[in-house]
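Here the complex is missing one protein chain, while the rest keep their positions.
Labels for the chains are A, B and C, by order of writing; each one numbers its residues from 1.
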């Protein structure tokens, strides 16, 4: 009953004077007229209450971890501890200018240094750079380091990056952005990589391979040791996409699996918030041989226990700088707080309970009739259902199931990823959800399954109980109304 | 579709051991067994995410200033500036123990001292005590001071407190709590006090009179100077209930109207939040002659500009202490921040725009057919409509209009207060609402009026679009389920 | 214009609708002589300048490690508590008179009532009073309504002095007799008054002003044997480990009050806190303050609303059970979230940690020469230390070392000049305890030199 207008509706025209007319009286007369804004800015002038009310009400139109179960596969929507937010917003951190000399920011540098150390311990790698702003930037940094490594050895022909067909879109996009050609490697019917196809692809032009393990198919790649041997044997390096690290956190270290370089999504595994699309942090970790190439800046500790930045001067072989400063520090602070809170025991527990929740949910959903994509396999921290049976029966698609879930106050799982499993739902409950929440999810899914068979229209037209119904995305792209014009 | 269970539903039984069995192992063996809890506490053990999600979702089931227009008469639901919350929650304030010696809390004491000074300036009074926790406690302090004053003069027979029939319930309740008998004085048809009735009531047993001006009828008491003369002439004192101070803030000072003592509702006039029922702050201000009786503690400044508390030792004639510490300091900090932000000009503006909004709304609502209780009078910061016409027509009551407003996303005005106006709605928009919001309110009221005439059942069964429909209050009192038992 | 949204055109349109040309006309009913006084306020500040000033004022309060208690306790408050309590939907709502638009606040209050009845093992809890001390005054008035007016209240001499003052201020207005109950100088615990006594009620503080534990069973039975009501005054955190007043003695306490601050409320120099009051269902009609009940809506869906409002001033006016209207709602919301966030286990662990650290400090201080314990007997997380020098001098010196060492009993008009009331909570780490000991040692040495 209360559509929310745009913020531009709130304009009390407090100050109708033309902007340019005021330049002199405001003390801008030292700036040449030609460099000044001519027209007034077409902006609203809402009152503080109007702003607060408008955005508070908009916030209520979101699903979020804090309000809803959010089993979005591949995204690790776990609880984001509030103490971490409180810590990161402390004035002592939040008001630090990036150009503050190191002696005046020892508190922060210590946090960052510890985080580097801890991430190295978790990944089984030699060293870490915290600067990438998200997973995809971590990937870019990682493959750039692979490139730099080969080039440093004069191995200039290694231009091809192997990537499983099931991989996340950022993997090929990052590889391309780093100047590589992409070779896709298929997976076998059990979800593991097709080793024959791998062998066929490997050669003197192989720069490396990008994998995540557990893979995006929700199962652990059992042949990882063999894959590593073969890729290394062919002179390539192994990149680990850390998106699924939650499945093995504190238990299996990518370094031990044979990976040479990886990123972590701190906004997944280390419980920093997603913020409606970011910011994330995509710290990269490497084995010894890639250490010289890590992006800068990094933090070092000297023999007196004082911390300082390492930058271009200290790191001559570095792939360089990926953003103007040292990365998403506020996110790093939150990740540090999370690790500090959990400690060693807590970190080890994460993967155990993430796996428990996923396997429990998988078993129960199978019991109520849903089809698993890999029924013979253990689920990792997530698993895939395919609703091709509903599609055959009644034309119900994964999207319809997803939209109907929203009606029951549950965020939809990831749909249509990985693209190679038809009509798939990728479900990741995370370790921070309770059995009661999982049971309710099963109950709702069972109800939806029944609706799909008996009243399919209900699903096709879902959602029914949200502020808007299903949106016309085709019209959106055609009209392309992407900004409200003054 | 998502009823919210009670928090008690979240129990993961982490620790089933009987509490008493653990005393020794926990280090409680120095406490005799007979003094220890026998049974385990029947409490939930939810996870942090469950707690956060539960209460976040509950919060969304509220109307509030931050989300809805809230024209609740007599309550001054104005914008509560967020900067004041931020300030009050600063560790330097929030972590102060009340027994901190004054030299270690000069920052706070300065704030409190300034607030005392500013409230004296605003009210036109000689001195202020900030300690009362809310309006009603301010009233109690005020009438207690009137009592102390008469007693100090040996004037022991003054046992009767005059109070207009239209007054807020706390006025007679406070007078009774302070040991006075209450004499009700009626208002005339124009809303002003019935002077003849006043004269008849005045006598040697008159302790004083409690008034608010503008009165609870939403109009300014024009005879206030005469009333003050007569009450003072009879040896009584005048108490000003500050609930309506917003109407005259920065313009008319109660001290100048002849009042001897008053409270301010900082949670109304000075924009501190209501918090779903408190905390408030009911600072009291007095003329010179009541100064010795002010409740303690108060803050004083010495000649070196250092601040200290005045307590029982310093204030021998004080009516004493009303709570264990110095009142609702966190609320006082917020009020101080508000005054500091507005400053003199801003404070003067408040009443002007509060009156503008109220009179505009009154005129527009009259234009769409609603009946004003005092059509010949200016509205103060609020005004009364009476829907007896709708009642006669279709049996629609003020309550039905109120409930239907909720359906349109507008909080209901105060209904059935003051009790003497039948089927009344007491409407107070406050100065922080925009013309657009008032116009929407008029539009909705007009629609509801039409519904009342055409589809009255819609109103009688309202609300329709909230998490619950009209609640059975009779059943609530009969069953009296006021606690969920373990 | 801070916080006022009106643009010039809008004001003009609104004036036209009213039929005026100047805002001053809106005040034409106000006698002219009442207006136009100079308002002695400073000029307004931008939010930016205000924030800076607030931070400067906050920084002008010395940060101290807190070993003071006396009715206000430094505890850890989980980050989620004020994160949620500060949400606009709770923070800026009014008292939930419009139930359907206030189900959030109402359900929280109902949960709060449920928590408090479980904690105290009583049947009804109201939705808060101003603070512990004023809640005790209300409980006394309630006891008098139940027992008949004119009777006296027995007030322990080892009740916190500020609380005794509040009783005198509030009950004194109705000339209610307050009779002191002495305490034993060896133990600090109450001595049962001898002989006849037809007072209305006995107040039983658990813990008392010295942190000591009273023989609550015997005191309750003593009161009941004399047809008095037993009014328990309790620390809600302590009830995680101490016997609930509902089961004190044979019949249990009749009324239970206390200061809610230990349940998630910042110290904030003494307020806002909140007072709680629980009782038996039989007495509910004499209860002051708001009550929330569970009920159903027209469709039979569960919901919550205020109930028994006829006890309250807005209905009953002069005959209400109290004058209270605005209470401490938001504090209760925070306390409810706090209780949930700690959970039963966490609450108990916190209470245990407080007591354990208090015992540790006591043990450490045993090494400090000249220090004594004036009172024997069990205590909870707070105890009196008798110093060989003025406690005030010692406390003030320790401030310079960043420690608030406790409360000087002499400033309360109790005990001896050397008596310091020391409280330890879970916030104090082992290192803090050692620092306290070392600082005390050094200070005693300096001051006696």
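Basically, a contact is a pair of C-beta atoms (placed from the backbone, for glycine too) under 8 Å apart; a residue touches a chain by one contact, two chains touch by 3 or more.
What you see is a predicted model; the values in this text were computed from it and never measured.
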{"item": "Listed residues A:322, A:335, A:390 or A:421, member touching the removed chain", "value": "A:322"}
{"item": "Which of B:7, B:52 or B:399 contacts the chain that the document leaves out", "value": "B:52"}
{"item": "Where the unshown chain meets chain B, residue by residue", "value": "11-14, 45-50, 52, 56, 81-83, 85-86, 91"}
{"item": "Chain C residues that touch the omitted chain in the full complex", "value": "46-49, 51-52, 76, 78-79, 83, 86-87, 426-427, 429"}
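Everything that follows uses one rule, which is that only the chains that are shown with their structure count from here on.
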{"item": "Longest centre-to-centre distance from chain B, chain (CA-based)", "value": "A"}
{"item": "Mean-CA-position distance for chain C and chain A (Å)", "value": "46"}
{"item": "Length of the line joining the C-alpha centres of chain B and chain C, rounded to whole Å", "value": "20"}
{"item": "Residues of chain A touching at least two other chains", "value": "10, 12, 47-50, 52, 56, 81-82"}
{"item": "Multi-partner residues of chain C (at least 2 other chains)", "value": "2-6, 10, 55, 78, 80, 83, 88-89"}
